[in-house]
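One protein chain omitted, others in place.
Residue numbering begins at 1 within each chain, and the chains themselves are lettered A, B and C in the order written.
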Amino acid sequence: MSNMVQAIRMALHVAEERHDLTDVFGEDVGPPLGGAFTATQGIKCAWNTPLDERGIVGASIGLGLAGCRNVGEIQFCDYAYNTIDLLKLAGMMYWVSNGDWNLPMTIMTPVGSGIRGSIYHSHSFDATATHIPGFKIAMPSTPRDAYGLLLSCIVDPNPCFFLVPKALMRVRNAPGEEIPGEPGDDRALSKLIDAPLGDRSKWQPQWPETPDLFVPFGEGRTVRKGRDVTVVSYGRTLPLCAKAAEELSQENLDVEVIDLRSLWPYDWERVKESVSRTGRVLFVNEDTEVTNFGEHLVRRTTDELFYHLAAPPKLLAGAFVPGIGLADNLEMASVPQLPSIRAAIAELAVMEA
Amino acid sequence: MSNMVQAIRMALHVAEERHDLTDVFGEDVGPPLGGAFTATQGIKCAWNTPLDERGIVGASIGLGLAGCRNVGEIQFCDYAYNTIDLLKLAGMMYWVSNGDWNLPMTIMTPVGSGIRGSIYHSHSFDATATHIPGFKIAMPSTPRDAYGLLLSCIVDPNPCFFLVPKALMRVRNAPGEEIPGEPGDDRALSKLIDAPLGDRSKWQPQWPETPDLFVPFGEGRTVRKGRDVTVVSYGRTLPLCAKAAEELSQENLDVEVIDLRSLWPYDWERVKESVSRTGRVLFVNEDTEVTNFGEHLVRRTTDELFYHLAAPPKLLAGAFVPGIGLADNLEMASVPQLPSIRAAIAELAVMEA
Amino acid sequence: MSTNLRPVPSAPESQISPELLLRMHELMVKARALEERLIHMYKQGDGYFWIGGPGEEAFNVPLGMLVQKGRGPQFDYCHFHYRNSGTWLAMGGDPIDSLRQMKNTVTDPFSGGRNFVGHYSRREWNVVPVSSPIEVQHSMAPGTALAQKRAGGRGITIVTGGDAGTAEGDFSTCLIWSSRPANLLPVLMIVTNNKWGISTAYQGQHGEKRISERGKAFGIESKTIDGNDPETSYREIAQAMEYVRSERKPFLLEAMVSRLYGHSSASGANRMTDEADCLVGFERKLEERGLRSRKEMDDLRARFTAQLQEAHKKVRDEPQPDGKTIHDNIFADRDLVREN
Partner (left out) sequence: MSTNLRPVPSAPESQISPELLLRMHELMVKARALEERLIHMYKQGDGYFWIGGPGEEAFNVPLGMLVQKGRGPQFDYCHFHYRNSGTWLAMGGDPIDSLRQMKNTVTDPFSGGRNFVGHYSRREWNVVPVSSPIEVQHSMAPGTALAQKRAGGRGITIVTGGDAGTAEGDFSTCLIWSSRPANLLPVLMIVTNNKWGISTAYQGQHGEKRISERGKAFGIESKTIDGNDPETSYREIAQAMEYVRSERKPFLLEAMVSRLYGHSSASGANRMTDEADCLVGFERKLEERGLRSRKEMDDLRARFTAQLQEAHKKVRDEPQPDGKTIHDNIFADRDLVREN
């Protein structure tokens, strides 16, 4: 069964074979490495760019303008912050030309903490991305969703962000959630599509037959049904929320967990329906907590559901500090972890109405 | 009495004379123009840079590291979006060196709508700025506050943003709120410190004697006291909020209006005290409304004041569109205007508890 | 002006046919008349902001005449900046559309009243939306050129910008990405050097003798030409284009031009007397060579002026966009750029 990088690779393969994906490019994306996280190994249309993120985003726009479906990678989202103007331009291309020039392009980039990446390899990008109008934004928490969301990004006629939680790169699907067609055995799959160590010049991947499986934008997933509290998250913190919910079920707390999966557009109907039932909602993400996308969700909740609330809507997010420090203690204290998530849910569950 | 650009100019003059300001620089900031909005006319240490915003922010950091208090201008905040990485670095300099290298620097930039600047001269920057840890952020709505806040930025040992609402550049102080020492007569002041048309090579400004007058960070201003609703704003929308409050007072609505003045740190105590009394709060700004700083303020309000609220805390902000269109109708529909602000307050005032 | 900017020697005698010269002249006059009308509109309050290319016609018109216009990678992609009105007209653009954008009417075909004047855009002609942020087009240009290189054929990518703008990293990005040994790209990089960036003079900011020399380190063919002479411009652009089309390699062309009405309406949009006027020089030549008389030229000018006046009247009555439309066209539901 695939892990998330393998799922990404398979989606890229399917897209270059069947959906006219012409270019996958970025720093170290082509041979011999196939990406800092190996997500682009074996992809025929993958190539290495100069070390220049502005060039990468610019080329992605240019290719899109020329009708080429493409995926430009920023090696770590931390290195996208000198390109926000270009991203904003991409997001406005269709609007500014009043519907004349649409722009198919995908910016793929690893986000978030979890690998002790220290200050410049731990950033989140969801707050920044959701403040850029005109982009669709996907952020999977399972390999299968990564596969389906990336395919949706690639065929979409608009600019898309595909944000990959670093911490989940090696996580595998839950049983029963395989990508159809992939071998069930991890070792078997690895043999087929992981590049060997050492000389790779003669290596050819053997792709399993996997189908078109699009996870549409704007469709979240209820990971766990519950009556008492709604928890809405995405990316690295999502499995932690699910775990916390499971643990709390032993304390007689019935927690509903929603994986947003796509941040723009997002599945407000699902959130609304759930919060209307539970009256309590916790939003969890790991971006720094001031001017955070979770605050948007809190605002929308108070806007539309104020009179349904049994307790204040809450946000648990990253500390407002300049970076995530390297030492274990520093990273753990900077972004939500299982204990802090569990505590936040438990606290919210008993707040007076 | 000075308008806001003149007040900025006087503050820069005072700072270069008495507070070791060594450099004011940016595109067209030096002679002959003295800034796209004339804010740097007559400043001795003002000079023109290459057309390169990354160079401007970088030089500001470098100068600050070398102990030079400096003001780097980005001609329009719309052109700062390729420098967010550098701004983030500036904001983390003290933290990453664990207290060894502080960084005195000020980035000054005009923000917001109001001059029919179309897509690339109408951006707001408050959402972006408040998401960058390590910066102090000032945003005046009166010339006197501009004077006092800019001086506070310049002498601060940390990186500061000085965000100037374009729409208020030519607005004058209310009577009684002059900068001490400035001539009361507009024409007299203009003669002293506005550069003449035509050849300026021999022109010398005659500066009035104005005092050190620091508006501290984190101190808002209650522009109008009121019992029924609290309105919190800053920049271009602040005077509109005050106007709306005045108009609504004729409909027997008693609206309190707070000018935040500094967005980080911000005067939460003042907001809290007010909202605790009124139970109703509207935040108003013109940045696009998704992942907006006003959403942070809404979140903090629900976090700390949920049980004091008589109605949901509200945000009125810019529409989530890729840019502000040129045509009058488009600009008016994109960002809050007097009628929409008045309507939002009136609606909030009668919302059921 | 520093000695860095000594005048560029003009090219040898023209081989350009009289018909072509006359066509070029007509377009230059038309372009000038358009800019003057736009300035007039601004001064009358029929528009909030003017920016354009009066003074650059001798370069921009030949450029537009030489563009291979069409849709898709077999044709030229144009990444213009805000001074390319002459190019646009020479490509066949209708001047009334510029007036519409000036007046931000809903009929503005480039942006529907959303964007500033001179910010052209047309998918049918591979003209990508002009954006105000300086030089960003240079980071996008390698992308369209990549598609063209792969597609084969003779389509090239043309990117234009000013002298001051070359200080942005994007200019360097374009040099680097176009000259990668792994994939040389058919990009024609054009710098129109008017020796100013708004109020900032060239000489204090540029250590380069010539901006075109920045191509050399990358092995990029480069040249600086007198953009005030339309014959030189035509020949040099044609030559550079032929190189890019056939060699599939980049070329950096710097053209020395004039800025006849200052930077934009922000600096008053008044006629400068200290800048050479390419139209005056060219008309003198045409007269001397007996190709067009003063009277014919005056008539031509009068005709365009009258047409534009008519157009102005027409545009004045066209509707403004509705405020509710700000939410239109944020997301596309069809891949228009790939449809044929």
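Note that in this section contacts are C-beta pairs under 8 Å (C-beta built on N, C-alpha and C of every residue); 3 or more make two chains touch, one makes a residue touch a chain.
Since the model is a prediction, treat every value here as computed from it, not as a measurement.
Hidden chain, full complex: it touches shown chains A, B, C. Considering the full assembly, C:S172 is the residue among C:S172, C:N193 or C:T305 that touches the omitted chain. Residue C:H206 is the one among C:H81, C:R123, C:H206 or C:H263 that touches the chain not shown. Those residues of subunit C that touch the chain absent from the view are 2, 167-173, 176, 179-182, 184, 203-209, 213-214, 216-220. Where subunit A meets the chain that is not shown, the touching residues are 27-28, 30, 32-33, 36, 48-55, 78-79, 82, 116-121, 319, 321-323, 325-330, 332-334. Considering the complete assembly, subunit B touches the hidden chain via residues 20, 22-23, 47-50, 52, 54-55, 57-68, 85-86, 89, 93-104, 133-134, 136, 157-158.
One rule holds in what follows: only the chains that are shown with their structure count from here on.
Of the two chain pairs shown, B-C and A-C, the one joined by more C-beta contacts is A-C.
In terms of the distance between Cα centroids, subunit A is separated most widely from C. With centres set at the average Cα position, the gap from subunit B to subunit C is 37 Å.
Residues of subunit B in contact with at least two other chains: 54, 79, 82, 119, 321-323.
In subunit C, 111-112, 114-115, 131, 133, 169, 330 are the positions where the chain touches two or more neighbouring chains simultaneously.
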